[in-house]
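One structure, as structure tokens, below. Some questions next.
Of the protein chains in this complex, one is absent; all others appear in place.
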Amino acid sequence: MSNYKAVIGLEMHCELKSNSKVFSPAKNGYSEIPNFNISEIDMAFPGILPSVNKESVRSAIMASLVLNCKVPEYMYFDRKNYYYPDLPKGYQITQMHDPVGTNGKILIDMDGYTKEVLIHDIHLEEDSASLDHYIDASLIDYNRAGVPLLELVTEPCFNNAEEAVAFLEYMRLVYKYLGISDADTKMGQIRCDVNVSIMDYDAKELGTKVEIKNVNSFQNVKDAINYEIKRQSELKDEGRYSEVEQETRRFDEETLTTVRMRNKVDAIDYKYFVEPNIPKYKITNEWIEEIKKSIPMLPRERKQKYINEYGLSEYDTNIIIKNKEYADYFEECLNLGMDAKTSANYLIVNIIAYLNKFNMELKDFFLKPKYLKEIIDELIKGNISSKQAKEIFNKALDENKEPKEFISKENSQISDVNELNNIIDTILNNNQSQIELYKNGRSNIFDYFVGQVMKETRGKANPTIVKEILNDKLKN
Amino acid sequence: MMDKSIKELHELLINNKVSSDDLVKEALAKSHTLQEKCNAFVTILDDAKGVSVNDNLLSGIPYGIKDNYSTKGILTTGSSNTLKDYVPFFTATAVKNLEKCGAVPVNKTALDEFGMGGTGTTCHTGNVLNPWNQKRMCGGSSSGSACAVSAGVYPYALGSDTGDSIRKPAAYCGIVGYKPTYGMISRYGLFPFASSLDHCGVLTRRVEDAAIVVDAMKGKDKKDLTSFDSSNIHLLDSLDGNVSGKKLFYIKEIVDFANYPNIDDTLKKHLDNYFKTLDNLKSLGVTIDSVSIDKTLLQAIPSVYVCLSCAEATSNMSNLTGIIFGPRGKGDNVMEIIKDHRTKGFSTLIKRRFVIGSYILQKENQEKYFVNAQRVRRLIVDKMKELFKEYDGLILPVGTGPAPYIDGSVDHVNNSDTSILEEHLQIGNFGGFPSITIPNGFVDNLPVGINITGNCYDDANILNIAYALEGTMNYKGQIAKEGTNE
Partner (left out) sequence: MRKFTKEMVDSYADKLLIGLTEEENKLVLDEFDIIDKNMELITKIPNISEVPPMTHTLDDFTYELREDEYEESINIDDALANSDSTEGRQIKVPNVVEVSKK
């Protein structure tokens, strides 16, 4: 534990989902084959011009609204000028002057408290090409060049690595809920820059800010922050805080340390200016309203609702909201009038377990909520036992058939009290001597009667009701 | 044949008096002759063939393409060593539109490197000489196009105009140069110089031909977001020559003799000639007023232009690294390789402009120079738009006289009192205004031009005024005549 207060800010870059790239009509899709989805625009051949993808703008506005940011009246872009072989134009089209969102905030749940995260801005930009490094050369792959990228910049508002990572995890989930990104860290779709400074708890001014660029997994974000806090704290402890410089570092995955890239003096002047080839685009209120309407309920709101309104446990809720498909499935069950706890239980115990076992996604799962309802309805009516329900569940999945096909009259549970009364009466009439023995204290004879009913009904009698009726009749 | 107008050539073609092949052969032969004399071309397309002629006025007729329009399968250099072997795989939209009409390109014309010059002396293939007098320049940057149209190689050639790159060389070569409203012609495939100032356009020998060609080149292009739908604008159909009641203005601070106390003989003749031509318009029923504009604002024009064009150019040309296209530089690492390519590839003049652009865009200078230039640009444009509410257009002489000598031509930022007169055409680029230069006779036996600039989208009106004025003079369709050698 450090003796100092850490102050952390994040820049989160996330690739957006779309058919085409943000400024070119080339396909936005991953390919193992290099230069498989490219246009002359992505490679910056002389004479090309950008054309803005409506879907990417829509996604960016949606994210901006969710983060409670101010959306500008006009959408336009800036050029960020620098030279690097992964940047074919020699500039990146991004947003600096008037980003799609500014000055926002969002709440996240931490263990035992709620954290308000302040958003400096969120902006839409294009991704760079990727470089494949070999010993003697680097090869350039332009598949990624021009892929829409959403960059979210927080205020320096986190105080430890856990908060920072919780925020990243939550935003990743939010992007997936919004359907604007697959947000797959394994595919490098999310990349982060982290800035860290430390200060005395009673200090008024922030310490020297160190930026760590291109951290590619949430675990690395955590390790980088913790290393940096440790590094800076140790220097401060030793009275060498002046050696903490305002600089850019990178995270080294092998040593789990950060390494200097360049200091402030070498900071690049990106010479931002407004991209003249993209006229200002008026974002109408109608469009904003339309986008607002299409925003689904977000995981944190759902969580509160599941716990407070449906009485689910926090544990179960967390499992369900972890995946929007699960949450949507659950809510569809409720819309169909199914019981919340039973649905949640079935989802967690049976469905998610099944998906995990077969490494499947819920969208490919055969038993849609309306089919699950067929099983659960019968279960609740008492027409089938839990065991039978489970069997029907598996059968339906095995044969990809509607569950009701397996809930026939013959094998459904007998819960009809009159019918059972008749059966039990016959059995009791035929077993007068056993009734005597029972009444004389041979209480285990009760099970004998239950067994006789089951035998008579080939196991289909509802055991609870059978027991109730027998108890009733034998009392007299 | 090639001295004829587009309509005349079309008549001959559809009546089988001449074939498209004949025209192409003639244009190619003339290209070679002119190349010997004036060095106008980067590439002559000797394999060009005639096409079958249809109803389209442009079908089967040869033309030239400035070498900063991307042409699929045809060397396109921007007249720069950085692209000396570059063969594009896509064609500029404007050229495609002409292709659809059946127009036949026969050469790629030389320009000041990437359009960044006004002399025709910074092409990687050498100086372009004025066909009227080979000691003189053609002006630039559409030097080769102006040269070839003036010499009668074909009736028209494509140009591009960032400051005056169509309209100035047109004047120096005694022809018509027209750049329509910004966005009327798609810029997709045009090598950029300064995106917010770049315009496509055409050089011809007749206003009517300019109308025909731009009618064909224009149109909204989904690849250029700044392009607009102009299907309601019919330039050729708008030329009726009826201009009675039209109102034009000139700017006193630019053309009044009082501004030039030490006026030289050439400038005096140039201005006299200009004022005489205004009388022609008046006789057609056009009112011409003298308007005064704050001189501080006018004096800032050339600096605003230098700021904006150099700054945008540094960014636009950052793709010239020799990595994806262009000759690969030498060096131990990729940055050295890029630097070597750029150091060797760019001419001295363009490097100088880059240094200015770099300086202006520096974080610490950007607000003072670049952003303030954008602000002055607005003031100038707003002033013009205010005047265009009352007037159909602005009419001014082009430059300070005929084409300067090539020897001793230095393309530098002008600091003399004639600088506004020299550079005022840049106003047309600031506002994206339609602007046309037509020949206005001779000064010192060399052609000079007069320019009319109007409000955005009012191209038809501006062209019609130019058409009417052209009709009052004898320079329509003129071909460069030698014998004016000094």
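Chains here go by letter, A and B, matching the order in which they are written, and residues are numbered from 1 within each.
We take it that contacts are C-beta pairs under 8 Å (C-beta built on N, C-alpha and C of every residue); 3 or more make two chains touch, one makes a residue touch a chain.
Predicted, not measured: the structure shown is a model, and the values here were computed from it.
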Seminar exercise, completed: Contacting the left-out chain: of B:T226, B:T400 or B:Q478, that is B:T226
For this session: Sort through B:P62, B:G431, B:G454 or B:G477 and give me the one touching the missing partner chain.
Result: B:G431
Seminar exercise, completed: Given A:I140, A:A183 or A:V244, the residue that touches the chain left out of view is A:I140
Exercise. Which one, A:N19, A:N68, A:N159 or A:N422, makes contact with the chain that was left out?
Worked result: A:N19
Exercise. Considering the entire assembly, which residues of chain A contact the chain that has been omitted?
Worked result: 18-21, 25-28, 33-40, 43, 51-57, 76, 83, 85, 131-142, 261, 269, 273-274, 276, 279-282
For this session: Considering the whole complex rather than only what is displayed, give the residues of chain B touching the chain that is not shown.
Result: 85-87, 89, 181-183, 196-197, 222, 225-226, 228, 296-297, 299-300, 302-304, 306-307, 314, 318, 321-328, 332-335, 337-340, 342-343, 346, 348, 351-352, 354-360, 362, 368-369, 371-379, 381, 412-413, 415, 430-432, 456
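In this section, only the chains that are shown with their structure count from here on.
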Exercise. In angstrom, rounded to a whole number, how far apart do the mean CA points of chain A and chain B lie?
Worked result: 56
Seminar exercise, completed: Per the touch rule, the chain A residues reaching chain B in their complex are 40, 43-52, 79, 81, 83, 85, 88-91, 138, 140, 269, 271, 273, 276-279
Exercise. What does chain B use to touch chain A in their complex?
Worked result: 69-70, 76, 78, 83, 86, 88-90, 92, 187-192, 195-196, 222-226, 311-312, 314-315, 317-321, 323-325, 334-335, 338, 361-363, 366, 370
